[in-house]
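Every protein chain of the complex appears in place save one, which is left out.
Going in written order, the chains are labelled A and B, and every chain counts its residues from 1.
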Amino acid sequence: MTRLGSGGLIDRSQQLRFTFDGKSYAGHAGDTLASALVANDVKLVGRSFKYHRPRGILTAGAEEPNALVELGTGTRREPNTRATTVELFDGLVASSQNRWPTLALDLLSLNQLLSPFFVGGFYYKTFMWPASFWEKVYEPLIRRAAGLGRASGLPDPDAYEKATAFCDVLVIGSGPAGLMAARTAARAGARVILCEDDFRLGGRLLAERVEVEGRPGAEFARSVEDELAAMPEVRIFRRTQVFGTYDGGTYGALERVADHLLAPPPGVPRQRLWHIVARRCVNAMGAVERPIAFADNDRPGVMLAAAVRTYVNRFAALPARRAVVFTTTDDGWRTAQDLIAAGAEVSAVVDPRREVPDSIMAPLARSGARLLRAAKVTRAIGGSSGVKAVEVAQGGSLLRIEADGLAVSGGWNPQVGLTTHKGSRARWSPELSTFVPGSLPEGMRVAGAVSGDYGLSACLRAGHDAGSAAAQDCGFAAASPDVPRAEDEPIAVAPLWHVTGGRGKSFVDQQNDVTVKDVEIAWREGFRAVEHLKRYTTLGMATDQGKTSNVVGHAIMAELTGRPMEDVGTTVTRPPHLPVAIGAFAGRHRGRHFKPTRYVSGHDWALRHGATMVDAGQWLRPQWFSAPGETDWLTSVIREVKTTRLAVGVCDVSTLGKIDIKGKDAGVFLDRVYINRFSTLPVGKARYGIMLREDGFVMDDGTTARLGPMHYVMSTTTANAGKVMQHLEFYHQVVWPELDIAMVSVTEHWAQYAVAGPRSREVIQAIYGTAADVSNGSFPYLACREIMLGEIPTRLFRLSFSGEMAFEIAIPARYGESLLGELLREAVGRGGCAYGTEALGVMRVEKGHVAGNELNGQTVVRDLGLGRMASSEKDYVGRIMAGRPALVASDRPTLVGVQPVDSKQRLRAGAHVLALGAATTAENDVGYVTSVVYSPTVGSWIGLALVKGGTAQVGTRMRAYDPVRNGDIEVNLVSPIFVDPKGERLHG
Amino acid sequence: MVERGPLVLRPASAIPELCGSVELSRAWVLACERHPQLATVIAYKGRRADVAARLKDRYALSLPDGPRRATRGASALIGLGPRSWLFQRETGPALEPELSEVLGDAAAVTNQSDGYVVFRLTGPRVRDVLAKGISIDLHDRVFVPGCSVGTTCAHIGVILWRLEDANDVSVFELAVFRSLARSLWHFIEESAAEFGLAVTPAC
Partner (left out) sequence: MRIPCPYCGSRDLSEFVYHGDAAPKRPDPAAENASELFYTYVYLRENPAGPLRELWYHASGCRSWLIVTRDTRTHDIAGAVLAMESAS
């Protein structure tokens, strides 16, 4: 154990048990998985991506490249979790990844011997030839050997959800700057949301031995938190990472609601994805420390200097008992002080600078540490269990200094990610030797280390000012300035990117195993732009997106090319700033709830009557009704068709779109959107209409009835109801705003049922009794009327999709189920039945009616044999474009019927039509089969097809070729109307 | 013609399962299903002032000129769009014929009583539930009683409005297309689960 006896922000009274690679350990409440591993002296936590090199913990935050673990087991196993941000809980199970068979003995580390093949661009060089190896050999090989963790491969048992929050001021980060921004804005009266990725507020205040207003930093953070928590207009989101900046002041954030628990409590989602809409934002995300590249700088035990302070001060765990500090910043010297204060030994502080202020060195004067200036660490010596010694070059001589840990400080990289998501570029600051935010997204301010203000006092001041300004922008007067008193610690940095001369690999990007040499190879081979460097070497890819490595890599490229950093620049980052589970983006919309489901009034009724339901857009419709004893769908469908054609059938057609169109220009409007005329339609009559898109292709069809001089009701197909409404609104509001009409969807108000078959009139008459006379004379084909059924208004139409005599009756939806029951009772009494969409489809194909398969956006009215409907005496949407030569060409595929020559053979929709004997080539393709059904009336499978020459080809024999399902049969091209071609039945 | 007795048709709920839900002892969110009479009113060209005058005359209701809800007694008028409104009345004679007569040729009146189901939601955590589906700022001082919006809730089209507080707790109503009521209810159940959800026959 390296746990200190006192101090830190852990609760020693709460012991938490956890396992890592099957071995049991204990930590405390307040630990992260990483800090608990440090406290248990576990140094080796993973194997690297390509070379399977042993790796330890490099950082104490979300930028961690190495300490990625698989968390949880079974369905809850999650790969690539950063141990440095995982909040420890009792029962946590973690394991290392990318090793085989065990972490300590990883046979795949033999990859290192192959390292000449793994250099920059190796994917493009090594796995080129032969091409037949790409999928069978190379890909499986790469996937097995190189990689991160394993997905569980099982359905995720947890729930995710999405939510939206609004505020005046969003504050990102709760370090000194963020806390001050939130407090100042909140005190001014603004609605504030404060997001903190950590489970505890305070940022670096928790990790440094600093004082604010004479109190320890963590205490100050707690006092601000308490104040904020008591303010009703402040919301504090802990465990919430803001991962993206979007347009219009919208920010994406992920709240890890229950990741710190063994499993989410009932009703609680595991994670919640927030859309935060903020009028102003104060970005106080801080900065992350960057390493220095030197030989074997990836040994377990090499850790960033600020991370060492975090483990020592916040978690009371010693990453090293005897440390060397390698720092090119003033800041790194504090690590040595903190280690010594915690009781560890510091063998040496190595600083490449010639001059280091006395004030910084003085506190270490009597510590026994060797203070080496103008010196560099050239190599970390040791094995897979960690650092054993450090090789240091000073003035031409090499020293070996014994140590079990090496703290490295190469300066700070502000977390500019969120400032660049909308396209602006980070700017190189020569003074700070780092990239700082460039132009900011509208509404965003930056405060504190994210903008290069590293000192504590500067952070507090900047946070205060940003919070105050943001609140003022939202109309809240800031209270009198109140900036707490604190010191600005020394922060000078003299950049050092890498150290040459050591024997061994010098890593720039530890997550992707990219070395200094790889950057050199990229340079030599011409991949010098930073974006090319990234793609060629993988520098800055994967889960950490180069948070610790990009700037070092780009600086090395700048050295190689001899260009200043301003010119070299840095890569563009896009959301998400940190990895987000796909499940969080899906939220609750998965499985059946991927999209909303629409239920007809008769849904439960249908289920009670043996219906199998089918998705029709968002709707669920009865597909067929299984009678007792029926076990296959075709039997049921055949019965339904036969029954309807012989007696009567009842079908729910409520899902068809219904639009009320009223006003004095309603007729004119319909004339313009339909190819045929409706202004002359008599009241009490319905007419079939077709509407086109402006490009001349068919958009939708349906029947429109005239219920009054200024009142039409249009029906649309189920699939296109929304699209048609939008189309009509477009022409009304944008194109012809002068027309005086009113349109509203009434799809939901009316349930509607088709009653079809020779005995349908009897059923309808029985329902209406004396309320209406529906005899042929009084209510002929295409009649419509509003009829009161007692107190209930109904609409009756004489329409037919099946080719039989048929009616459609509409009733307010609450009575739908009840009416269905009555209709079925009357129908059954006459030998009838209910039928579903399958039988509906069979009967419409038998009758040659087109539907969605034919109205597929690629057909014009002539293709469908409906050209004669188009009026030549008026303009309508799509008329001009439908006249284009290619759309009136005689060889366009047009509608025909198809029937297998051998009536036992199965025809398939999608089959291509070819001349007999023609080779099966695309050039010989003359059309395809759009719809296929088994027709009990004809006694075989029949279909509709779009075939070149169409009607002229009726009577010829062709081939229906279906290579997907091994179908290749001879078919006769016939008239598309298989049943009652003269239309006697529907007028009956 | 077949002889038979008078036809009796019964109304049915859009969500049968709602009726059977159990009341919890400690409810954070209360929900119930309501069926007011509804009709859309769309003003014809240049007739907005007429519509406003006639509704004022007959119902003492001011026509909202934005997404708001005006109430008077059992009647309410909700702004849906630049020239369309939803008239809502809890009781009384058939709404559509009456409104048609009142508005004459100034507006198109269309019965929608069966087109929507209205859910009433209340409770100290009701905003937390709604925030999971609706991207509208429902803050107490922003979305005050009398505000309404047409928007989506979990990808389902809804009309949402806020009633006067009851016992210092905010009360919202959501009108949803009847066919989508079950899907919206599923959203409410799942989203309120962490707070506790109770269903009452009337609230």
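In this section, a contact is a pair of C-beta atoms (placed from the backbone, for glycine too) under 8 Å apart; a residue touches a chain by one contact, two chains touch by 3 or more.
All of these numbers come straight from a predicted model, not from anything done at the bench.
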Where the missing chain makes contact, among the chains that are shown: A, B
Which residue of A:G8, A:G72, A:G249 or A:G649 touches the chain not shown here: A:G249
Sole contact to the chain not displayed, among A:A131, A:I582 or A:V734: A:V734
Selected from A:R592, A:R884, A:R957 or A:H987 as touching the chain missing from the view: A:R884
Touch criterion as defined above, residue of A:E489, A:D695 or A:E786 at the omitted chain: A:D695
Hidden partner chain, residues of subunit B it touches: 66-67, 80-82, 84, 135-136, 149-152, 157
Residue ranges of subunit A at the interface with the undisplayed chain: 164, 246-250, 275, 277, 422-423, 442, 694-695, 722, 726, 729-730, 733-735, 737, 875, 879-881, 883-884
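Just so we're on the same page, only the chains that are shown with their structure count from here on.
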Distance from subunit B to subunit A - Cα centre to Cα centre, in angstrom: 32
Residue ranges of subunit A touching subunit B (in the complex, touch as defined): 159, 161-166, 191, 265-269, 275, 277, 588-589, 593, 595-601, 604, 619, 660, 662-664, 740, 742-744, 746-751, 762, 765-767, 769, 789-790, 792-793, 811-819, 822, 826, 829
Residues of subunit B that touch subunit A when the two form their complex: 1-2, 4, 6-7, 9-12, 14, 16, 35, 40, 42-45, 84, 107-108, 110-116, 128, 131-132, 134-137, 139, 142, 154-156, 177-184, 186-187, 190-191, 193-195
